[in-house]
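Complex shown without one protein chain; remaining protein chains in place.
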Amino acid sequence: MIIITRYDITDEELDHIRERVEAAGLHTHLSRGERRTIIGCIGDEAKLQEVPLRSLPGVEQVLPVLKPYKLASKEFAANNTIVRVGANASIGSDVLTVIAGPCSVENRTMLHETAHAVQSAGATILRGGAFKPRSSPYSFQGLGKQGLELLAEVRAETGLPVVTEVLDTRDVDVVAEHADMMQVGARNMQNFALLAELGRVQRPVLLKRGLSATITELLMSAEYIMAHGNHQVVLCERGIRTYERATRNTLDVSAIPVLKRETHLPVIVDPSHAGGIADLVAPLSFAAVAAGADGLIIEVHPDPESALSDGDQSLNPAAFSTLMERIGAFAAAAGKTFEVPAVAGGRGA
Amino acid sequence: MIIITRYDITDEELDHIRERVEAAGLHTHLSRGERRTIIGCIGDEAKLQEVPLRSLPGVEQVLPVLKPYKLASKEFAANNTIVRVGANASIGSDVLTVIAGPCSVENRTMLHETAHAVQSAGATILRGGAFKPRSSPYSFQGLGKQGLELLAEVRAETGLPVVTEVLDTRDVDVVAEHADMMQVGARNMQNFALLAELGRVQRPVLLKRGLSATITELLMSAEYIMAHGNHQVVLCERGIRTYERATRNTLDVSAIPVLKRETHLPVIVDPSHAGGIADLVAPLSFAAVAAGADGLIIEVHPDPESALSDGDQSLNPAAFSTLMERIGAFAAAAGKTFEVPAVAGGRGA
Amino acid sequence: MIIITRYDITDEELDHIRERVEAAGLHTHLSRGERRTIIGCIGDEAKLQEVPLRSLPGVEQVLPVLKPYKLASKEFAANNTIVRVGANASIGSDVLTVIAGPCSVENRTMLHETAHAVQSAGATILRGGAFKPRSSPYSFQGLGKQGLELLAEVRAETGLPVVTEVLDTRDVDVVAEHADMMQVGARNMQNFALLAELGRVQRPVLLKRGLSATITELLMSAEYIMAHGNHQVVLCERGIRTYERATRNTLDVSAIPVLKRETHLPVIVDPSHAGGIADLVAPLSFAAVAAGADGLIIEVHPDPESALSDGDQSLNPAAFSTLMERIGAFAAAAGKTFEVPAVAGGRGA
Partner (left out) sequence: MIIITRYDITDEELDHIRERVEAAGLHTHLSRGERRTIIGCIGDEAKLQEVPLRSLPGVEQVLPVLKPYKLASKEFAANNTIVRVGANASIGSDVLTVIAGPCSVENRTMLHETAHAVQSAGATILRGGAFKPRSSPYSFQGLGKQGLELLAEVRAETGLPVVTEVLDTRDVDVVAEHADMMQVGARNMQNFALLAELGRVQRPVLLKRGLSATITELLMSAEYIMAHGNHQVVLCERGIRTYERATRNTLDVSAIPVLKRETHLPVIVDPSHAGGIADLVAPLSFAAVAAGADGLIIEVHPDPESALSDGDQSLNPAAFSTLMERIGAFAAAAGKTFEVPAVAGGRGA
């Protein structure tokens, strides 16, 4: 921690600041410039976390030296983490991973149909919501436990591991039982009770960035899960809230290389929520892969016009298949591999 | 709902859009201008909520006519709501209500001391955190149930009703048992599982605006609680996230008159979190009252320099008392009454 | 300047950074912590301004110690600046100054009428646009030089000094000749060619904060004018751009106390542009005065419904007069004086 003092600081104020820092177990080191005195605080910065230095008389700025996260930091990891999802899939290797499926599990038929379609187009993980966070209490809230059972059934049939969202601490066990990866939605990124609970379960977590969360806050939420014992965390950029109204959110594509520099955890992108409309899914997917994403999570519905949620941003199977056929060239240019399954792949198969 | 079509829409596309709207049970009404055809959708707009109109071929814009909230809307209420908190306090009347107390309940002594200090300065509700949402897993997380018991104890002694935050659906009952009002923090404003649970309890809820929540979203979260059965909701503006870095958040003072126009629910302001530093609490409090707030919630600590959380933005009792002595003139100018208790009031008492 | 190095910095990288700093004429001072080495740069920080330290290998963060502005800073001024406008008005004293008038000068009649109305209600400076910055090339662009002449004419008649906007470096002389204060609009806050030109003229400048300018950037634009020779600068907060859509802009009321702490220059608020709609002008004006503003600038039009620009946010004379009658109580509570003229004041006069 570095403390920059005000130009008009008194000696008493300076002494008082030093005492507060030293009382927390750190040493102080003064550096007097022409117009400012700087106090370097040497020792365990975490011990100063709760000391209210900024409001002490004579203080102008307080500048942390260390990042607030440790377990999530590249600094503390020998290698990049590869998160295994189910028996056959993983995220973070040199293969581009595509997760696809409907926003909500609506019924058995549509889930089966979607699962087969996305699998044949190249997706290796199935998404589908059973518990839905809806901003209106009057909207469809998901099938709940029945949705989880349908997901498990389709997994058994297709071999696709499944990821689904968990909203409530009370549902963590039942979701962990039925799903291969548990998703934390953007609106719950700082639901610390939920993060702590997910830290106690041994299932990978897909952690979505909050609508206005900084990259540091996203990493602190990952740290929260990891500090409670679960190190299998995948980060997901899904668009942030800005003043721009032409798109539902603004995809922060720069977050991908920044996260790749800061953390060893895998990073994927959700182009469906970022753009909010089907036409933007393909260009945003290409941009994400070009910028170095480890994977994509895309909403696909057999008939978007009749979807019970997120129909505007869902692709139909044909559009998804077209996107998958083009994505390989971008993946290759970015140094990743991606293949559409040989037998079933493509529209002509 | 009004649908504006693209300039190059085909007749087939137009027919298809009308069919989708009519299939949802509404009537359509065409209005052809020189460059655009407009489709008016007449009937229950809520039925179109889940129909993905924006992505239909030929659609340029979809414009809702009605607000998405009903119970929270002024349109559906005869009078402004006054929320009673405990036996003696209320929010939303022509009296300015001040809630004050420490960020966290740290121990019995500090809580007693703070409660008496804020009460003698004019606060009529005590705040204090037992369950703390902390962005770092390594920070003080609150005393939990023990904190709730200390709050109840101090309430019995002082007569001050208490408000405290609830983070986890599993804690709603125990918090409702010990507190007079339950707070939803900014980070949980769209924790819909929690909102639903609070809707089932008959205790007033203090709902804080999310860091990047729109005013409409804040009202939708109030609607969520109300739709589940609990109509005693107080809204709290606490600063929003913007690009400006000179303050922790940007107090959206305009939200006060906008909310007063849109809803019958009371509106209070949290100047401590909005500014993030003690020096800003007084001017932001004055601004909030001048703009028409029904109350304030202010962090006070007997010794901010040793606070376990939020010390930078906490006032000490003397600064709080000075603020209270000045607030009455602003309240009077704004048409509210506020009095510092006669016997105990002021620093000289 | 303080440089925080990466955890994996090599000795060569460290030496290279020190050489770069020392080549700029500063000394370096190393402080080695457990996980990071910190390089303190001692000497004239301005000399490092152009040295690209952030991209040097081994650098993690570069933290400036000093503020980038000097002439605008409180640190370098003995007293707060009071800017005199014309013979009788000033901004920054203990009197609250109200500037009022139409968005655009439309014709002689409306300008005369408005000037008399705002003067009798308590305004002491007249505003009115001759050159209008319009986001559409198809909108009314102002009367230009003729508008300036009308302003000068009304000034001669009423004794009210006038403020008007200047858009083009080529117009600075003619505007300075006709007006008592020259306004820089929000969209030109970083039009450095214009700022430099205004620095060469001895006329007060009303500098509006850009739509997404930080407080530091606003002060740097003031510095720009001051560094070119003109120290008579008044700062104006007029709402910033955020994600919130319920208001045209978000009034950053916190900017008032922050600017009061950082600079000796006067600070006023434009509630008309901040809210964008007439109903919000009064509550935002009250909030601004309560937070410590030195003045207000308010759009008034004799018949807002027929205004050629900004009609939605203009007050009619009666609404302005009502606002003025109420503002004194807020001013008094905030420690300022404000009086409606005795003879002509009030609607009944």
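All chains are identified by letter, namely A, B and C, in their written order; residue positions are counted from 1 within each chain.
One rule holds for everything that comes next: a contact is a pair of C-beta atoms (placed from the backbone, for glycine too) under 8 Å apart; a residue touches a chain by one contact, two chains touch by 3 or more.
If you're wondering where the values come from, they're calculated on a predicted model, not measured in any experiment.
Participant: May I ask which residue of C:L56, C:V174 or C:A332 touches the chain that does not appear here?
Facilitator: Of all options in C:L56, C:V174 or C:A332, contact with the hidden chain holds for C:L56.
Participant: Among C:E13, C:D312 or C:E325, which one touches the chain that has been omitted from the display?
Facilitator: C:D312
Participant: Among A:Q146, A:S254 or A:T337, which residue is in touch with the absent chain?
Facilitator: The one listed residue touching the chain not shown is A:S254.
Participant: Could you please point out the subunit A residues that touch the chain left off the display?
Facilitator: 212, 214-216, 240, 242-247, 250-258, 261, 274-275, 279-280, 283-284, 286-292, 326, 329-330, 332-334
Participant: Please identify, in ascending order, the residues of subunit B that touch the omitted chain?
Facilitator: Here the touching residues of subunit B are 2, 4, 7-8, 29, 31, 33-36, 38, 40, 42-43, 63, 65-66, 75, 212, 241-243, 245.
Participant: Considering the whole complex, not just the chains shown, which residues of subunit C touch the missing one?
Facilitator: That gives, for subunit C, the contact residues 20, 46, 49-56, 68, 131, 133-140, 167-170, 187-188, 190-193, 196, 211-212, 217, 220-221, 223-224, 227-228, 241, 277-279, 304-305, 307-314.
Note that in this section only the chains that are shown with their structure count from here on.
Participant: Averaging the CA atoms per chain, pick out the one whose centre lands closest to the mean of every protein CA shown.
Facilitator: Answer for the innermost chain: B.
Participant: Looking at C-alpha means, what's the farthest chain from subunit B?
Facilitator: Most remote chain from subunit B, centroid-wise, comes out as C.
Participant: I'd like the Å distance between the centres of subunit B and subunit C, where a centre is the mean of that chain's Cα atoms.
Facilitator: 31
Participant: Quick one: subunit A and subunit C, Cα centre-to-centre, how many Å?
Facilitator: Centre separation, subunit A to subunit C: 40 Å.
Participant: So how far apart, in whole Å, are subunit A and subunit B when each is placed at the average of its C-alpha atoms?
Facilitator: Distance between chain centres: 27 Å.
Participant: Multi-chain contacts in subunit A: which residues touch at least two other chains?
Facilitator: In subunit A, 212, 241 touch at least two other chains.
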